[in-house]
Each structure stands twice: as structure tokens, then as C-alpha cells.
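A quick write-up on the structure given underneath.
The other protein chains are all here in position, but one chain of the complex has been omitted.
Now for chain A:
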């Protein structure tokens, strides 16, 4: 049985600050987009409000703590019903009294669930879940800014947060209450409920996503029957994100939950889980917004490897397949992830991937972008990686030697050149014989390459000539055929006329 481990501690009640961390390296001298776009922000609507036809006037109920025990549950239920009334938060002065009554009631409910025992009895479950559903489930509003860039722009915050936060808090306390009984809850927290909960992860408001993360994690932990369904729906969200929309705000949060889920996977890994790795997690690397969730994604990937080393080859080959072609910032992230992977790789697995891997590393070293080259060369500072390289020097050195030799002579950046000298020196010490051989044959190899290239050009030139000829003969053939047909037709008609004449 799989057991989710604890999420890293982060108190959802204090809004997280981990949301916007603009990377410090991106100093480019151009004003940030968010600054250029310093237009007035309208706080966001949520479509939920429109469904309430007539506004109900709220009247304050007696306090829960003053209620006699016999009436407590009844009052609790009434408060839950009272909290089903929604308010217009776009109009910040509308119905202030009602808003305050609901806020106070929610606060009481939160406190009651969190502190007193024996409150959560069976009849309250449907009422509680109903109150939660009515408040949190809504179609998220269209993004204020169609080209919203989570790294650059301020997120649109949910206007009804003063109530919404308390509803989430209540839900969380409800799930965490010692009185909480999964067997009762599963009747109300069902697949449909979970699906709607997952859709909310697209919220632009980081505070909301933080709550959702903790809540979904608790649901996954307590309602075992929903686990497979939750995983499947997360898959669908990711696949839609990768292949259809490229937009979903909660990828990082969902990955964080998955990180802890993967940790609890039973061994040997089910094929469903392997498929998830190969067909969902690895392709997630192609996303344009990778930087927002790369840390969580790399964590998941490494978790898989630590669970089962045999997936290593899939992972590395997958990353090599999706290696960024034009985005150097992403390339640096990929290199970072490769180092994380190499840190825990088993030597037997390393041998299986070393060839394609070091071809890619060589390509990175020759990148004109110095951060890419630098990141790749840093691998030689990692002792474990160095030991792997040393063991397989016979294979690796020939793969990278040509690049190192060439780049050491022509890279524009001094730091890169000195890093390369260090790497060359290391190799020389590892295997001086091989090193000398390669140095000696470098020129010959270069010549061979040039010659091969020339042959290629020649081959294609000839192929194209041949194509020309073929096409010509084809058109000629069809022309001949046409002529033939025409001639046949004319002779036919001639013979017909002559036949007609004879008759």
C-alpha cells in the first residue's frame, strides 16, 4: 500500500511568499514587463455570484460557545447553512453587515472544528460539504491579462478571499479533525467533488493554491478509494497542459503533492506509475513555463529513480530527446536536473546512458552562451560524477575530447577557457596515454570529418540530378502516353470514319 509522506511544512494560514521569485540572473537592462504594464488592476470577479438570484438578509445567530450542548449541533448546522449565502465582493461596500455576519460565523465554525471534540457527527457531513462546495466551486474568471506570465506579472487575487480563506481553513480543519471519519466523508467527497477541486488549482491566486495543495494532500491521505482517480485526473490536467493549452497555474502545487505520493509508491513499480513517469513527467519538461515548476518536477523525477533505478535510462533518454534547442535558460535547468540525477545514479545505469549523455554534454560545452557551457563544465567539480567519469574514461574522453580541444582554443569567455583547461588537466591525469593518442589523432579526425561532409554534399548533388532526370523522363513518359492515346483516338476515329465511308 502506498502511503503519502508529509509535505514539507508550510503553513497555509500565512500566505506564502514563495510565489514570485524572479531569478536574479535575468538582468538584461530592459524594463520588466510588469513595470511597463503598470496599468490599473481591477480586482477580480468570480462568476459564482451571478447564480444567486435573490439576496438573503442574514441575521446573526447565537454564538456556538454559548449554546447548550443539546442545541449545539443544530446551531452548527444553521451556521453552515448561513455560510452558503454568497456576497458580491466586487462592490466592496455592498451588504457589509451580511459579510460581517458570515465572516464571524465562519470563524466560529473553524474554531469549533479545530478545538472542540465530538462536534463532527454524521448529519453534519453533507451540510459541511455542501457549504464548502457552494463557496469554493466556481468557474474561474478569465485571466485579466491574456499573456499572464507567472514569473513577471502580479497574479490576480481573488476578491472574495476574506470569506474564501475561512472556508478553506474550515475544510482543512474538518479533514484534520481527530473526529473526521473517512468512511462517512467518502459519500460526499466523491469523484465529482475531487474533479472540481482539481480544476481550482488553475486559480491565479497563490494563496488559494497553497490551501488547495494541503487540502488535496489530506484528501489523498485519508480517502483511499479516491487515490487512483486523483492520480488519473492529475494526469489529464498535465496532459492538457502539455499538449493543448500550455496554461495551468497549479502545476507546481500538483507536482509537490505528487512528489510525496511517489515517495509512497510500493515496489516493484506498477506499470501505471512508470507510464506516468515516461508519458507525463518527462514531457512536462517541454513546457514553456518550465522554470515555475522545475524544482518540483526534478524532485519527482529523482524520487522515481531512488525508488527504482531501472527507470534511469528512460529518464535520461527522455530528457535528451526534449533537450532545449533555443532557450538557454531552460538548458541550464536541464543541466541542473542532470546533475541531480547523476548524483544518485547507479554506476551500472550510468554505463547504459553515458554515450548519448556525454555527447549532449559536449554540445553544451561548446555552447556560445557561457552559462550553459559553465554549468556543463561544473560537472567535473562533482566528486561522484568525476568518479563515474574516471571509471569510464575510455568511453567518455573520446566523446568529449574534440569539443574540449576546439572550445579551449576559440571560446570568447575567459572563465570557460580556464574551466576547460582544468577539465583537460583532469583527463590527462586520469589516462595520459589515451589523452596523448587523442591529441595526436585530432587533426586526422578533423580531416576525416571534412571529407565525410564533402561526400555528403556530393551524394545529395547526385541525388538531385537524378531526381531531375527522373522527373523529366516521367513527364516525357506521360506526354508520350498522351500522344499515343491521341494517336489511337485519331486512328480510331479515322477508322470509324473510313468504316462509315465504306458503308
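Here is the rule we go by: a contact is a pair of C-beta atoms (placed from the backbone, for glycine too) under 8 Å apart; a residue touches a chain by one contact, two chains touch by 3 or more; residues count from 1.
Convention: contacts and distances are computed from a predicted model.
As stated in its UniProt record, the chain not included in the shown complex is "Protein phosphatase 2, regulatory subunit A, beta a", which appears among "Protein phosphatase 2, regulatory subunit A, beta a", "Elongin-C", "ATP synthase F(0) complex subunit g, mitochondrial" or "Armadillo repeat-containing protein 8".
Screening A:97, A:288 or A:470 for touch with the missing chain picks out A:470.
Interface note for the absent chain: among A:139, A:183, A:394 or A:414, the touching residue is A:139.
Taking the complete complex into account, A:192 is the one of A:65, A:97, A:192 or A:270 that touches the chain left out.
The omitted chain makes contact with chain A at the following residues, 42, 45, 47, 49-51, 139, 141-142, 192, 195, 236, 239-240, 243-244, 279, 283, 321, 359, 448, 451, 455-456, 458-460, 462-467, 469-471, 473.
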